[in-house]
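Removed: one protein chain of the complex. Kept in place: all other protein chains.
This part shows subunit A:
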Amino acid sequence: MTRRPFLGWFVSPAGLVALGLAAALAAVFQYSLRAYIPGSLDVGGFTLGNFADLLKPIYGSAFLQTVALCFETAVITLLLGYPLAYALVRTRNKALKSVILIIAVTPLFLGEVVRTYSWMIVLGNNGFINSVLMGLGLIQKPVQFMFTSFGVVVALVHVTLPVMVIMLAAALSHIDRDYEKAAESLGAGPIRAFLTVTLPLSMPGIIAGVTTAFAWTFSAFATPQLIGGGRVNTISTLVYQLGFASFNFPFAATLSVAGLALTLVVLALLKRVMRPLEKLGEH
């Protein structure tokens, strides 16, 4: 085995960060098992009561709504991101490449709050979309986008699009153009060539993109909080309300732990469902 004298130094910063994260998680886990003392920031003794409270309908529906939101966001991001990534990889037009890159990547550079406020301006009852539609006489009164899960999904797609495009582009750029040429020479039209060759071969990128979009959306806070306006309850917004409006730290911690567990379960399920698809695209 070769000696790697600097390896220890290289990984130690990451190790420190991981240690801090583990300590924080341990603290959250510890809080989740404590009793809540109303009106006090202190916590009581150990109890499993918080986890029993999770079974209340409001939390069950918040879990379902969060998962649904994540699925919708991931699927829509995939459908919007795939053509962009494909064009980005395949076009020889440098200007078009730059435009796609700018469209795809700028959301990463905007802060979450700035981006979310921009969407509020666009989606609001007197916002850009409604003003244009009413100005054109297409609608009589504003369409409600704000405080709906549709509005939240739109804003979340904007966040997840960059990472989706980057992951899909990475996968697509590894697919030799000759595969498509071979398919076409064998009698497949462009669409059939895409469906039978390019799409299956890009499956690893699709899986990576969908999984990441799902995980990101699950933990998103400012977007569902501001655009949902309290009417779209996700795990994150509930944790915030419990922790910083009701000061019920123990139950906020319980919800966080449950959310984390749910994310891991859903991602494991996703992986299981998609494994046969991934085999399809094996190189």
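The rule is simple: contacts are C-beta pairs under 8 Å (C-beta built on N, C-alpha and C of every residue); 3 or more make two chains touch, one makes a residue touch a chain; residues count from 1.
The rule we apply is simple: contacts and distances are computed from a predicted model.
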item	value
Name under which UniProt lists the unshown chain, selected from "Hydrogenase 4 subunit B", "Spermidine/putrescine import ATP-binding protein PotA", "Rod shape-determining protein MreD" or "Electron transfer flavoprotein-ubiquinone oxidoreductase"	"Spermidine/putrescine import ATP-binding protein PotA"
Option from A:Ala24, A:Ile121, A:Ile139 or A:Ala182 whose C-beta touches the chain left out	A:Ala182
Interface with the undisplayed chain - residues on subunit A	176, 178-179, 181-190, 192-193, 196-197, 200-201, 280-283
